[in-house]
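Heads up, one of the protein chains got dropped from this complex, but the rest are sitting where they should.
Per-chain residue numbering starts at 1, and chain names A, B and C are given in the order in which the chains are listed.
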Amino acid sequence: MIRVQREDFDVGVEMAKLTQGNGKIGGVCCFVGLVRDYLGHDGTGAAVRAMTLEHYPGMTEQKLAAIEAEARRRWPLEDSLVIHRYGRLGPGERIVLVATASAHREAAFEACHFLIDWLKTKAPFWKLEETPDGGQWVDARDTDDQAAARWDLPGRQ
Amino acid sequence: MIRVQREDFDVGVEMAKLTQGNGKIGGVCCFVGLVRDYLGHDGTGAAVRAMTLEHYPGMTEQKLAAIEAEARRRWPLEDSLVIHRYGRLGPGERIVLVATASAHREAAFEACHFLIDWLKTKAPFWKLEETPDGGQWVDARDTDDQAAARWDLPGRQ
Amino acid sequence: MKILYFAWLRAKIGAGEEDLAPPAEVATVAALVEWLKRRSDGHAAAFADMSIVRVAVNQDYVPLDHPVKLGDEVAFFPPVTGG
Partner (left out) sequence: MKILYFAWLRAKIGAGEEDLAPPAEVATVAALVEWLKRRSDGHAAAFADMSIVRVAVNQDYVPLDHPVKLGDEVAFFPPVTGG
């Protein structure tokens, strides 16, 4: 299931819903992305007061659903969930949740990792960081492209 | 932090506590292991009514702390948490929680995966499954040994 | 044709959406970009470096030689940074 929403979510409630009543599930892997309180990626950047997440309504839902469907094709998942928020978020706030439930932990880990890697490079979201010097659009990162490319299948884009 | 306890835990509360007040954290990876409702690993085994987890008090805490310390040496984690339950658990109940918080998702994913793989082969817990035919001690699995061995460092045990 | 702009492209152009009817010879994304660049300095600035612009036609990623036609929804935006 995928959800694109302004509101926060409760990780415990979402994970419990994902597994409820399905005794085949042996493990759930989950990743939660949070707003950091500094610019850049090495912890030395300017302070971030808040972040605004813009998205492309319609295409976002469609891309997330396609990415989830790809994960379900590649791994034996009992269930999966992607929640991505948009709007203005303060430091420490939850941005995204990816959760995968499977009989075995290996499938859950790999599918969860795949989902967040592909989401980062394919789902149409953009981050605007507010710093003491004003707003700044976050640049895409090569390392995210490399992380996503790990999951490319031979002979396919 | 490590905890060995009979009581259940709230995944959302534990993850929120792990990240609270630390603006350096960009991602949290978490794995939750659940009691399956069938014997074996392919979904065709007899029904499991309940499971009893036995452990070695003292050594369990010490081994979990050592495994967590090893993860903190290998990856740049802002925080980590391992909770493992013991006692009698029904199908669908949570057994174990591993959570890792880092500035970057790659470290969080790898450290979380490492922690559960090592825990499975090094922490002194034993599962007794109750089936309609009586109790049955779960056998250790070669695939768990192989999963743990992936994380061995060259030149070390 | 519905044209959408996101993130800094929207900021440079000063609008998130335009409803336009380009002439028939504007048959590809690349031709549409050249046509849009003539609309304002903001458009020209937004499309100055197409290596940092991504394009979706009817909500699917497409290359610059992809065809466009009246009725299409064409979106321009920077590489995505969600998650």
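Simple rule for what comes next: a contact is a pair of C-beta atoms (placed from the backbone, for glycine too) under 8 Å apart; a residue touches a chain by one contact, two chains touch by 3 or more.
Computed from a predicted model, the values in this text were never measured in an experiment.
Colleague: Among the chains in view, which touch the chain not shown?
Modeller: If we consider the entire complex, the absent chain touches B.
Colleague: Among B:M1, B:L39 or B:L128, which residue is in touch with the absent chain?
Modeller: Answering carefully, the residue with contact to the hidden chain is B:L128.
Colleague: Mind pulling the chain B residues that touch the left-out chain?
Modeller: So the residues of chain B touching the missing chain come out as 33, 53-56, 58-59, 62-63, 84, 95-96, 116, 119-128, 137-141, 144.
Note that only the chains that are shown with their structure count from here on.
Colleague: Need the CA-centroid distance for the pair chain B / chain C, whole Å please.
Modeller: From the centre of chain B to the centre of chain C is 49 Å.
Colleague: Indicate the whole-number Å distance between the mean C-alpha point of chain A and the mean C-alpha point of chain B.
Modeller: Averaging C-alpha atoms per chain gives centres 23 Å apart.
Colleague: Would you please write down the residue numbers of chain A that are in contact with two or more other chains?
Modeller: Residue numbers touching two or more other chains: 33, 116.
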